[in-house]
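Omission of a single protein chain aside, the complex is shown with its protein chains in their original locations.
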Amino acid sequence: MIGEELVQLLTPEGERVSHPEYESSLTNDQIVSFYRDMVIVRRLCNESTSLQRQGQLALWAPVQGQEAAQIGAGRALAPMDFTFPTYREHGIAWCRGVPPADMLRLFRATSNGGWDPQKYRHSVPTVVLGNQVLHAVGYAMGVQRDGAEEAVMAFFGDGASSQGDVLESFVWASSYNAPIVFFCQNNQWGISTPMSVQSKIPLYHRAHGFGFPGVRVDGNDLLAVYEVSKRALDNAREGGGPTLVEAYTYRLGAHTTSDDPTRYRVDAEVEVWRHRDPIERVKALLVREGTVKASYFDEVAEEAEGLALQLREDVLAMGKPDPLTLFDDVYADYHPLIEEGRREMVELGVAGGEH
Amino acid sequence: MIGEELVQLLTPEGERVSHPEYESSLTNDQIVSFYRDMVIVRRLCNESTSLQRQGQLALWAPVQGQEAAQIGAGRALAPMDFTFPTYREHGIAWCRGVPPADMLRLFRATSNGGWDPQKYRHSVPTVVLGNQVLHAVGYAMGVQRDGAEEAVMAFFGDGASSQGDVLESFVWASSYNAPIVFFCQNNQWGISTPMSVQSKIPLYHRAHGFGFPGVRVDGNDLLAVYEVSKRALDNAREGGGPTLVEAYTYRLGAHTTSDDPTRYRVDAEVEVWRHRDPIERVKALLVREGTVKASYFDEVAEEAEGLALQLREDVLAMGKPDPLTLFDDVYADYHPLIEEGRREMVELGVAGGEH
Amino acid sequence: MATTTMTMAKALNEGLRRAMEANKKVLIMGEDVGKLGGVFRITDGLQKDFGEDRVIDSPLAESAIVGTAVGLAIRGYRPVCEIQFDGFVYPAFDQIVSQVAKLHKRSDGVYTMSLVIRLPFQGGIGAIEHHSESPEAYFAHTAGLRVVSCSTPEDAYWMIQQSILHDDPIIFCEPKCRYWEKGEVDTEHAPHGLFEAVVRRPGRDVTLVGYGASVRTMLRAAEAAEAEGRSLEVIDARSIAPLDLDTMAASLERTGRLVVVHEAPHTASIGSEIVSALSERCFYSLRAPGLQVSGYHTPYPPSRLEEEYRPSVDRILDAVDRVMGFDA
Partner (left out) sequence: MATTTMTMAKALNEGLRRAMEANKKVLIMGEDVGKLGGVFRITDGLQKDFGEDRVIDSPLAESAIVGTAVGLAIRGYRPVCEIQFDGFVYPAFDQIVSQVAKLHKRSDGVYTMSLVIRLPFQGGIGAIEHHSESPEAYFAHTAGLRVVSCSTPEDAYWMIQQSILHDDPIIFCEPKCRYWEKGEVDTEHAPHGLFEAVVRRPGRDVTLVGYGASVRTMLRAAEAAEAEGRSLEVIDARSIAPLDLDTMAASLERTGRLVVVHEAPHTASIGSEIVSALSERCFYSLRAPGLQVSGYHTPYPPSRLEEEYRPSVDRILDAVDRVMGFDA
C-alpha cells in the first residue's frame, strides 16, 4: 500500500515518517484535539447504527474507517470555507459544528436536509451521486466573483467519480480556475462495486488529464490528510485553482445498515484494513510520544459516551413532523397547488405530527 | 504548432518528416486515392453550402479543413469496423460508402437520419453532443461478447469533450477494455467557444487520467492521421483496449451555414490555417515526388465536379416526404396513438408529399 | 397448470432467468446487479449462472448504463438495465429521451431499440429522499417509449418476459413496496397481453384506475366501500403508455364515475391523461368529473410523512364521496 505516490506522515504503527513534499505542521494540542474528534465521530456513528437496529432510524450510513480522512480534511478548513457533502460526511459535519442530532434527521426520515447550511457553511446532504460537486464549483465561481479569500471543498466517493457531473466539474473548475478542492474518499467500494470497476489506475491521476494537480494521500493518516488538504485549500484561496485529493481509505462497515457486505467482499480484506485503523494509529502516536496522560484516552471515551447518550435522547425526542409541513418551503412564494394541497389535507383531518 | 507531442509525417509544405514512433505505410496508390477522396469531399461540401444558400437545404455543417482528419481515419477503418458520427463526419460517411445524397437528407430536413446504418456500418448522425460516444462503447462491448475482430470508432469534437457522456465513455471503455478508438477532431472551436474554454491543456492528455493512451496527431496531415488511426484500431481489434486520438485541426468554414464566425474569431487565425490546408499538403507531396501526372489533378477535379452535379440533381429530386411517414417507425409494433394520429391526418385530408 | 406461490421479487428474478435462458442476447446491466444481486436482490444468482459477460456490474453512471445499452441494442443484444432507484434515472434522461425513444425512427426502422429499463418506483418503504419517486409521466409523455407496471407476482413474472421479447424500448416500473408480497404465479400460461388493462375487481358505482402499488390500495378501498354499500370497480392499468382506454371506457360507460390513483404530483400526470382522455371518450356517460388521488405538488417528503403523501384508502374514499356527490 505504501507506494511512492501515497502521501503518508504516520505509519499504521503510529510512527512518524518523512515525505519529500509534506511535513506535519500540527501541534501536539491539535493532534490531541483531532484525536478526540475522531473518537467522538466514531462513537456517534456506532450509536446511530444501534439506533437504526432498534428501529429508531430508517437507515444509517456508517463512517467507520474514514475518520482520519474526514477529520483531517474537516480541520484543515478555514471557518469561511464552504463544504458540499454526500450522505456519509458525518465527520465533516462534526467539524463544521452541525449538531449531531441534526445529522440524523435525514436518517430518521424527518427531513431531507437537517441543518442550516448557511449557518454551518456546510451544505445539505446530497444523495444523488455527484450532483453536489457541480454546486461546489458554482459556489467557488461565486467566491471568485466576490473576490473573497475562501475555498470550497466538495466531497464524493470512488463510485461517484464515474458520474458525468463529477467529471464535468473537473472541466469547469479547471476552465475557470475555481478555488475548489475535490476531496474524493476512495474507500474501495461503491456498495458492492470495487474500485477497479471505476478506474484501472489510481483515481488521483484523473486530475492531471484535466490540467490540475491530483494527489493521493493515505486516508487513514490524520497527519497526512490534514497537510495535503491544507495545502490544497491554501492554494485555492490564493488563486491557485483546483486540486483533486484522493484519500485512500476503507469503509470498515456496511455501505448502509441495509447492506450486507459479506455478499461481495471477504473478511480477510476487512481484517487487513482493521490493522490500519485511523484512530488506533493516532493513539499509538500519542502513546509513543507521551503527549497525553494515559487517562486522556478514557476521558475522551467517556466524553464520547456522554455525547452518544445525548444523541440518543435527542433523536428519540424527534417526533414525526406535522404533515402540513409537507407544504412548507416548496416554493418561496405563493403557489396555488400548495394552497390546494394544504386545504385538502386540513379537510381530510389528517392528524398533526408528534411534538 | 509542431511540438514533440504532435505526430506529424508530412509538413504543411508537403515534405515527409520522420517521427520516432510512426512511419507512413501508405503506398503511392493509396495516397493518390485518398487525395481523390479529400478533393471530392471538399467539392461535395462546397456544393452543399451553395445548395443551402439557394434555399435547397435547411442547414449545412461544412467540413472544410478537416478532410485529412476524416479521410485519414476513414480509410484506416476495416470494412467490418463500425463508426458513430456527429453531424459533421461527411468524410467518414464518404469512406463508409454512404451515398452523398443520403448525407444531405438530414440537412434537407427530409429525414432525421438519412442512410441505412447497418448497411454502411456507419451510424446515423447524432446531434446531441456526446450521446453517440456511449453508444459506441456499448457497441464495442457487444463486439467483445461476440468475440469478433472488429473495432469501433466514435467521433466527437473538442466542444463535446466537456460533456458528461463523453467522459463517462472514457470510464466505461477503460473499465471494460473495450475495442474502441475515440476520435476527437479538435478543430479549435465549438461554435464560438474556443478550445481553451474546454481545456487548458492538450485534450489527448485526458485519456491518461482514465488509464488508456491518448495521442495528438496533426489532423491536417493525411499520412499521420492514417497511421495513428490504424495503429489504434489494430490495437483495439487485438484486445489492447481504447485509445483517444486527438486530431489537431481547424474548421476553416463557419460552424454551420447559420453561423457568423466573424463575430468571434479573427481573419488572421483563419489565414494561418489556410496555409496548413490538408489537401494542398498532399498535392504538394504528390507533385514533389512526381507520383502522378500533372493532368491527374484536373481529372480528380473534374470527377468531383461531376459528383457535385449529381449530388445537386439528387438533392433537388428529394421531395417533401408524405406526411403520413411521420407515423412510420416510431414503434416497431402496433401503438394506438400512432393509429389515432394517422387516422386523424387522413381525415384532415392533409396533402401527400412530393415524389 | 403449474402454479407456485412466490414474492414479486422472486417472480421478477424467475422471469429474468427464463428470458436469459431463452435468448443468449439478453443481458442484464446496472449497479450492483452481479455479486450483490441488486439492492433488492431481483437479479440474485443470475451472474453466478450466466457469467459476468451477461450480468454486468457497471461503474456508477446511469447515462452510461443506458447509453451503452443503446449501443448493445444496435449490435443486436437485448439489454435489461436496472436503475437502482427511481430518483436515479434522471442522469440517464437525455439518453432515454433523445436516443432510446428516437433511434428506431431516426434509423428508419433499421435499429431495434430492444431494451428494457427496470425502475423500482413509488414509495412506501420508509426510505430517504430520491428512493420513492414516480417518474412514469415523464416517460409516458415521450413518444417512442412504452411504460408498463406490474402489481402482482404473476404479472411481474410474465410482464418482464413479455417486455424483453418486445422490440420497442420499455420502461418497466416495479412497485418496490410490493416486492416482498406473495402471490400465485402460473408459470405456464401468460395471463394477459402486455398492453392490456385488467379489471381486478368488478363494481357498479365508481371506476377506480391505478397501477403498481396503488392497485392494492384501491382494492382495500373497494373492500371498505363495500361495507358502506358502495360498489367500486378496480382497474389495474398495467400499461401506462399506451393506456388501454378501451377497458377503462367500458367500465366508465357502466359506472359513470372515475377516480384515478397514482403517487406522482397530479400536474400533467398519468392521472391527468386518463381523466382527459376518458372525458372525451365517455362524455355522455360521465356523471361526475374524473378525479385524481395522487401525490401532492411537493417533492416526495421525508418518509415519516410518506403515508400522508401517498394515496391512502381514506383519500380514495373521500374522492369516491366527491364523485358520488355530483349529479349530472
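All chains are identified by letter, namely A, B and C, in their written order; residue positions are counted from 1 within each chain.
Going forward, contacts are C-beta pairs under 8 Å (C-beta built on N, C-alpha and C of every residue); 3 or more make two chains touch, one makes a residue touch a chain.
In this text, all values refer to a predicted model and were calculated from it rather than measured experimentally.
Although one chain is omitted from the display, it touches the following shown chains in the full assembly: A, B, C. Residue in contact with the omitted chain (choice from A:L134, A:L311 or A:M345): A:L134. Across C:T217, C:T255, C:S269 or C:S312, the residue that sits in touch with the chain not pictured is C:S269. When the full complex is taken into account, the listed residue touching the unshown chain is B:T110, out of B:Q30, B:N46, B:T110 or B:Q310.
Here one chain is not drawn; of A:P79, A:G290, A:P336 or A:G349, the residue touching it is A:P336.
Along chain C, the points of touch with the absent chain fall at residues 63, 87, 90-91, 93-94, 97-98, 101-102, 105-106, 129-130, 137-138, 140-144, 241, 264-265, 267-273, 275-277, 279-280, 283-284, 288-292, 296-299, 326, 328.
On the side of chain A, the interface with the absent chain consists of residues 111-113, 116-118, 123-124, 126, 128, 131, 133-146, 164-165, 168-169, 171-172, 175, 328-333, 335-337, using the contact rule stated above. Listed for chain B, the residues touching the missing chain in the whole complex are 58-59, 87, 105-112, 127-129, 159-160, 162-165, 190-193, 197-198, 258-259, 263-264, 320-321, 323, 325-327, 330, 335, 337-338, 340-341, 344-345, 348, 350.
Criterion: only the chains that are shown with their structure count from here on.
Remark: chain A and chain C have CA centroids separated by 36 Å (rounded to whole angstrom).
Averaging Cα coordinates per chain places chain B and chain C 41 Å apart.
Each of residues 58-59, 61, 63-64, 91 in chain C touches at least two other chains. The multi-chain contact residues of chain B, meaning those touching 2 or more other chains, are 164-165, 168, 171, 175.
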